[in-house]
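Read through the structure below, which is laid out as C-alpha cells, and then see the notes.
Missing here: one protein chain of the complex. Every other protein chain is in place.
Residue numbering begins at 1 within each chain, and the chains themselves are lettered A, B and C in the order written.
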Amino acid sequence: MTAAMGDNRYGKSGIRLATVQRDGDTHTFTDLEIEIRLAGDFGPVHVEGDNSPVLTTDTMRGTCYALARDGIDSPAAFARRLASRLLDASPSATRVWVRVFSFPWERVEVDGAPHRHTFRPAAGGQPVVTLVRERDGEPVVMGGVRGARVLKTTGSAFSDFRLDEYTTLPPTRDRIMATTMDATWGTTAGADLQALAQAVPATALARFATHDESESVQHTLYAMGRAVIETHPEVTWIRFVLPNEHHILVDLTPYGLDNPNEVFLVGDRPFGVIEGTVVRDGHTAEVGW
Amino acid sequence: MTAAMGDNRYGKSGIRLATVQRDGDTHTFTDLEIEIRLAGDFGPVHVEGDNSPVLTTDTMRGTCYALARDGIDSPAAFARRLASRLLDASPSATRVWVRVFSFPWERVEVDGAPHRHTFRPAAGGQPVVTLVRERDGEPVVMGGVRGARVLKTTGSAFSDFRLDEYTTLPPTRDRIMATTMDATWGTTAGADLQALAQAVPATALARFATHDESESVQHTLYAMGRAVIETHPEVTWIRFVLPNEHHILVDLTPYGLDNPNEVFLVGDRPFGVIEGTVVRDGHTAEVGW
Amino acid sequence: MTAAMGDNRYGKSGIRLATVQRDGDTHTFTDLEIEIRLAGDFGPVHVEGDNSPVLTTDTMRGTCYALARDGIDSPAAFARRLASRLLDASPSATRVWVRVFSFPWERVEVDGAPHRHTFRPAAGGQPVVTLVRERDGEPVVMGGVRGARVLKTTGSAFSDFRLDEYTTLPPTRDRIMATTMDATWGTTAGADLQALAQAVPATALARFATHDESESVQHTLYAMGRAVIETHPEVTWIRFVLPNEHHILVDLTPYGLDNPNEVFLVGDRPFGVIEGTVVRDGHTAEVGW
Partner (left out) sequence: MTAAMGDNRYGKSGIRLATVQRDGDTHTFTDLEIEIRLAGDFGPVHVEGDNSPVLTTDTMRGTCYALARDGIDSPAAFARRLASRLLDASPSATRVWVRVFSFPWERVEVDGAPHRHTFRPAAGGQPVVTLVRERDGEPVVMGGVRGARVLKTTGSAFSDFRLDEYTTLPPTRDRIMATTMDATWGTTAGADLQALAQAVPATALARFATHDESESVQHTLYAMGRAVIETHPEVTWIRFVLPNEHHILVDLTPYGLDNPNEVFLVGDRPFGVIEGTVVRDGHTAEVGW
C-alpha cells in the first residue's frame, strides 16, 4: 500500500437543543448549538470499513439530548459531562473536542417589567465554550464569544503607514471603526467560566469604546486584550479575530457638496482582518478547535 | 409584433448608507439600507433600446448620498424627500416605491453609563418604512418591522384541529411557541411614524407574551393585531407574516427517560407560515412593495 | 369589536423531499422543496381560537411524503395532485397555492460515461412550478426558473441616458453585463410544462448571449421575453426579475497603469433590479405567489 491514513477525526455539527426550566411560572430558557469531534484509533474504520469502533454521530446527538434531561447547569459544565460520557462510550477515542454555542435570550418587557416566560434574542455576541480533552488528562476549557459587533464614530485614526506605489488610501485622524469581535480565551483552573462569559466581552468592548487614541485596529486589539488580562486575573490569554468593517467617507464633490465626516458608505467586501493573541506573562495560549 | 411589453419597473436595491450627527462628542449614528423602484413610460427603453428616459440606478444611489448630506431626520421623512426628488428627476416616471430598512444600534455601556460615541446592534427587529407614491398623489407611507424574534415557553396550545388520514401531530395544551415577526401597517394622515416604529412592535410582542390562552399562531396573530389597533388609534391595519418556528419535544423513551416538557429539538425546516391582516373598522389595507 | 380579520392564509414552507426511482441499477433521483398555502373560511381560527377547520401544516408535510410514495412523475403533476388532495382534506379552504422548487442533479462522469447512480448538482438555475387553484376552478399552473446566473463580456452598452446633477456614471459602449435570472411564465392549457422548464430558460439565455446590440438590461429583458414568446407558442407571457450585477472597471491610473476593459471589480451591493413582463398579444399575465 502506498497511501496511509493520517490525522483524522469525526463527529457531529449543528446539534440544536433547548431546555425549559420551571420555577412556578417563571421559566428559564436555554438554547444551544453543539459540535463534537472524536479522534483515536479509527484507522481500520477508514482502511478496512470496520465500523466496530464507531460511536455513531447519531448517538452523539442522542447523548446530548439524554444528558440534557438532567438540566444544563452551564454550557461549560455540560461540555465537561458530555466529553466525559463520550470518552466512556467510545473506547477507541483518545481525544475529544466539544464546542457549545449559546443563543442568548432576554425577557420581553411587558408593562415595564420582564415577562416570566416570554423571551427575545438579546443584543451582543454569542457565548462559545470550547473543550479539548485527552483521555487521561484534564479537560482544557476555553471561553469565547462570536459575532459581537461594535462601532465607534470617533476616537480612531489610521495614518503614518507604509507607502508604496500601490498605496492610495488617504491617511485619516478621525474615522469610523467597526468590527465584529470573535474571541477565545484561556483561564486558570477553577475560574468561573459562566461569569467570565459575560464579563470578558464587556471589558473588551468597554476598552474598544474608551481607547480614544486608537491608531489602528491592531492597536485597539492589544488595548482590549490588555484590559482583559488586567481586569480578570483568571484569564491567561485571549485571542481575537477582528474584521475591519469599512465605512467609507462618500465623495460628494461631484454633487457640489462637502462631506465633513457625516455621510458614509457601508462596505461589505473586501474587508480587513486582524488576528492576534494577548498573553499574560508566564502563560502560553492553547490551541482550540 | 406578437409580444408587447407589459408591467415593468426598475430601480436599485442594497444601498447602504450611514450618517454621523455630532452634538459635541455625543454622536448619533444612523444606518440604513434603501431600495428604490420607478415605473412609468419606459416602454421604449425595453422595446427600442432608447435610454433617454432612464434615470440610471447609479444616479438613484448618488441621490441617496447627496440627500443624506442634509441629514436623516427620520427614515419616513427621508423616504418622502427621496421619492419627491426621484419624481422630479425622472419625468417619465409615474410611480415610485421607496423602502428604508433601519439597522438599529444602541450605545455600549461603559462603567454603567451609555457611551457617547460607541454603539452595538440593538436587540429586536429592524424597522422598515415603505412608501408608494403616484406622481400626482400623496405618498402612502407604511410602517413595519422585520425579523423580530420572540418565543414563549408556555401559554400556547394546539389541539382540536382537523384530522385526516395523514395527520400524525399529537395535540398539545402546552408547547413552546416561537416566531420571527414581520409586520407592515398603515396609518392615518399625520401619524408619528417614528414613534410608532417602536411602539407598534412593542405592543404586538407584549400581547404575544400575555396571550396565555393561545390556541394557535393564528389565534395569537389576531390578538396581536387587535392589541395594536386598540392601543394605537393612528394604525388603520396591520399585516403579519409569522413563521411557526417549531420546537419539538424530544422523545427520550428510547434512552429510558421521560421528558416532561423540558428538552426540545430546535427545527429549521419545514416551518409553518401564518399570514394575516387585522383591519380597523371602516378601513382597508394598502398594498406595499 | 373595532378590529376585523382581513385577508389571511397559512401553510408550510421548506418541505424537503427526495425520491429514488430504480430501473435495475440505473437510478433517477428527484429532489424537491415544496411550499403550500391555503385560504378560505378561517376567520374563527383567528378570532375565536377554533381549530376545527385547520388542516395542520404538519399534515401538509405528511401529505407530501405520502403522495410521493406513488412517485413524482413531474413537479407540475405532483403539484396538481397535492392541490387536489389538500382541497379535499380541508373543506374550509377555498383557495390553494403550491410551489415546487426542483434541485437539478446530473450524473457524475466516470471513465467518460455518466454514472448510473451517482449525481452532482447541475449547472443552471432551479426550475419552479407555481400552482394557484380556486376550489371550483381549474388550476393555473405556471412555469419558472430561479437563480440562473449568466454573464457576457461584450455586446452590452449603456449610454445616452438621462443626466441630472447627481449623475456621475460614465456612459459606455462596451461593458460586462451579468444577471441572475428569475422568471415565471404562463402557458396555454395542455402545454408540456416539463419540456418548457428546460426550453424556456435555454431560449432566454441564448437570446441574452446573441443580443449583441444590447443598450440596457431592460433592452435585453425585452429581447429575451420576445424570443421566448416567438419560439414557444404555448407560452402566453413571461415575467423577469433581473438584478444588474455590476462589474466595475478598476481605475488603475493611480498605479501608473491603463485598463483597456480588462480588470474588473465584482460588486455586491448596491445592485440594479429590472422587473418586466412580456405578453403575447391577446393574453394577460396571471398573478403567482
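Here is the rule we go by: a residue touches a chain if its C-beta (ideal position, glycine included) is under 8 Å from a C-beta of that chain, and two chains touch if they have at least 3 such contacts.
Just so it is clear, the structure is predicted and the values come from calculations on it, not from any experiment.
For the chain missing from the display, the contacting residue among C:Lys152, C:Arg226 or C:Arg280 is C:Lys152, taking the whole complex into account.
For the chain missing from the display, the contacting residue among C:Leu17, C:Val129 or C:Val228 is C:Leu17, taking the whole complex into account. Considering the full assembly, A:Glu275 is the residue among A:Glu134, A:Asp174, A:Asp251 or A:Glu275 that touches the omitted chain.
Contact with the chain not shown here comes from a single listed residue; of B:Asp25, B:Glu165 or B:Asp192, that residue is B:Glu165. Note on the undisplayed chain: of the listed residues C:Thr2, C:Ser52 or C:Thr118, the one touching it is C:Thr118.
Remark: the residues of chain A touching the chain excluded from display are 1-16, 37, 42, 45-59, 61-63, 66, 89-90, 158-162, 164, 166-169, 213-216, 218-219, 221-222, 225-226, 229-230, 237, 239, 243-244, 268-281, 285. Touching the omitted chain from chain B are residues 165-166, 168, 254-256, 268-269.
Residues touching the missing chain, restricted to chain C, are 16-21, 25, 27, 29, 31, 62, 65-66, 68-69, 105-106, 108-111, 115, 117-124, 148-155, 176, 202, 205-206, 208-210, 247, 250, 252, 254-255, 257, 259, 261-268 (touch as defined at the top).
Just so it is clear, only the chains that are shown with their structure count from here on.
Overlaying chain A onto chain B using CA atoms gives a rotation of 180 degrees, to the nearest 5.
Contact counts per chain pair peak at B-C.
Residue numbering shows that chain B and chain C use the same positions for more than half of their mutual interface. Every chain gets a centre from its CA atoms, and the centre nearest the mean of all protein CA atoms is that of B. Spacing of chain A relative to chain C, judged by their CA centroids, is 38 angstrom. Mean C-alpha position of chain A lies 30 Å from that of chain B.
Rounded to whole angstrom, the centroid-to-centroid distance between chain B and chain C, based on C-alpha atoms, equals 24 Å.
Counting partner chains per residue, chain C has residues 166, 168, 268-269 touching two or more of them.
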